[in-house]
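Yeah, one chain of the complex is gone here, protein chain that is, but the others are all in their spots.
Right, chain A next:
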Amino acid sequence: MEEVDKILIHALKQVGTDLSEETDSVKQFSSELIVEAVVRCIRVIDPALGNALPTLLPHGMSARFRVGMSLAQACQDIGYKGEIGYQTFLYSSEPEIRSLLMFLVEKLPRERFEASDQPSGKSAVLQRAIAAAIKAQLAVPWLPPNCRLPKYCETQSLLASHSFHVQPLSLPHCTKDPDKKHLKEVKDYQRNVLSPVTAQLSSRTSVVSSILEQHTAELSAAQEWDSEWNSQGLLSRLTPQEYRSRKLTRLRKRIEEQLRSAALPSAESACGVPASASDLSELLHAFRGSAPSDHVLTKSTHFTHTQKFTFTQEAAAVTHSIPTGHQLEGDVQLRQQEELAALQEQFQQLCTDVEHLSADMKLMSVTNAQVLDELKQRELANVQNEEKMQVKKKTIDLLPDADGNLLQLQALVEASTKRVVNLASQWEKHRAPLIDEHRRLKEICSSQDMESSRKLSEIKSLHDKIRVSTEEAKKKEETYKQLLTELENLNQDVSRSAYTQRILEIVSNIKKQKEEITKILSDTKELQKEINNLTGKLDRTFAVTDELVFKDAKKDESVRKSYKYLAALHENCNHLIQTIEDTGTILREIRDLEEQIEAENGNKTVANLERILDDYKAIRQENSALAAKVREG
């Protein structure tokens, strides 16, 4: 019974009944506790039915009676077959309550337990954790700042919500250029001057955010490069460096084109008319005037000139703008201002001059190029004409001896045709193997091409496989972790395995008992058989003896006496057996009665009767009080 009670109490606690630690059997349940437990169970089983019932017993006796009646009705509605009434709750007997509670606990919906057993998703675990954390934080009372313990400062003070600001960091491993890594200056700097990351920033709060930002930036760059290399870089069949440099030149060219197209219109409207076009051209205009010097410019023929011009000027200004000594300040300032104004004027003048001159130069260079072109064409025509003239001159020289020369020419032509044929045949001889060679090489080339593309595809598939398997591994690790946490959570619920163990033990015990019972039964059967045998034997022996003695008794007086004794003996023995049997039945009856007495004692009849009497009196009092009230009213 103890096991059963333990299971019952565990289940009731899970339902939400407020049981103290000491209660470990149903015997200790009070009426209030019984009512609460039953109501909680009913609420879980059938919320609509249970929510109408109060968990606490009221004080008034009649109200108690009504609660008991409604509870009994609810239990019957759920399907309890046993005997039940208000008395079950108010004047409880242990076995009745136990059977009722067992019925209710069995009726409790199983899914609730199963749901908590199932491996829930990662997000569910996270949400549960968040909910628990927030609940814990909400449960902590608010304290004025001076009274806070350090562990609550984090959640309660406003200081915790720092804004996420990032500052650049200087990290030694960021140096990508392998040649520069070993430069002496760099090493010295890293060893002597460079402070640790936590000391590099002005405010401590931005340390974490800066480091996180730096890491994400590096990580995303690496990932991007990886994916690009896998998708395009591998197909281009170049080494990474080559691929990078090719991409760089391509990008440069693009930007150059963009800049040039943006710059051209503004160059035509020479004198700094604010361009109505794009942002970029406006910006480019800004460079032409007194440009801010601190931008790295991409190369574009127009700009490099202006850029160099402005930069060198400023550099010169920097190196020269150093006060040489102390003079009278007012005087100096006045003079400096004048000088400055003059210089600015001069500068403006020079700027416009330069612009004019550059426009002129452009024009000139264009005309120059045209003229040069023309000149080249003329020269070419000249050379052609000269060649023609020479051919004509020769023909004129040959004219006087026309026939002879004609013959000679024909012979020459014939010889040269022969030579051509000869050469052609020779060429054919050479050509055939060369063509074969060419074909062979082509085939090899194509086969190698195929091979390389096959290998490329293999590499690609390998990459894919690697990615897939890493993802899988990650997923499995996560599930493993999750299962671990779940296992830890489950460990509190040891009772489950203990119960199964107990159940198995009980089952084996029952089996053993069953075996013993069958053994005893067979023993009993054997005994019965023996008894029957013996009675049969006795009956027969007696019949034979009776007959013999009766035969003799007619003749002999003494034998008659013995016959009488025999009859008496037989009768007495019969009596004896009867008495023994009667004793057995009586003993059994006694045992039954004793059991009944025990059961009645368990029902606490006397105490219950007293309580019933008291409650009866209370009800009568209440009734009379109500009647008095009615009369008064």
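Please note the rule applied: a contact is a pair of C-beta atoms (placed from the backbone, for glycine too) under 8 Å apart; a residue touches a chain by one contact, two chains touch by 3 or more; residues count from 1.
Methods note: contacts and distances are computed from a predicted model.
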item	value
Listed names "COMM domain containing 8", "RNA polymerase II transcription factor B subunit 3", "DNA replication complex GINS protein SLD5" or "GH17339p", matching UniProt entry of the absent chain	"COMM domain containing 8"
Which of A:S202, A:S425 or A:T585 contacts the chain that the document leaves out	A:S202
Candidates A:F164, A:W427 or A:Y480 - the one touching the absent chain	A:F164
Hidden partner chain, touching residue among A:L53, A:M102 or A:V186	A:V186
Residue ranges of chain A at the interface with the undisplayed chain	163-168, 170, 174-177, 180, 183, 185-186, 188-190, 193, 200-202, 247, 251, 254, 279-280, 283, 293-297, 311, 314-315, 318-319, 321-323
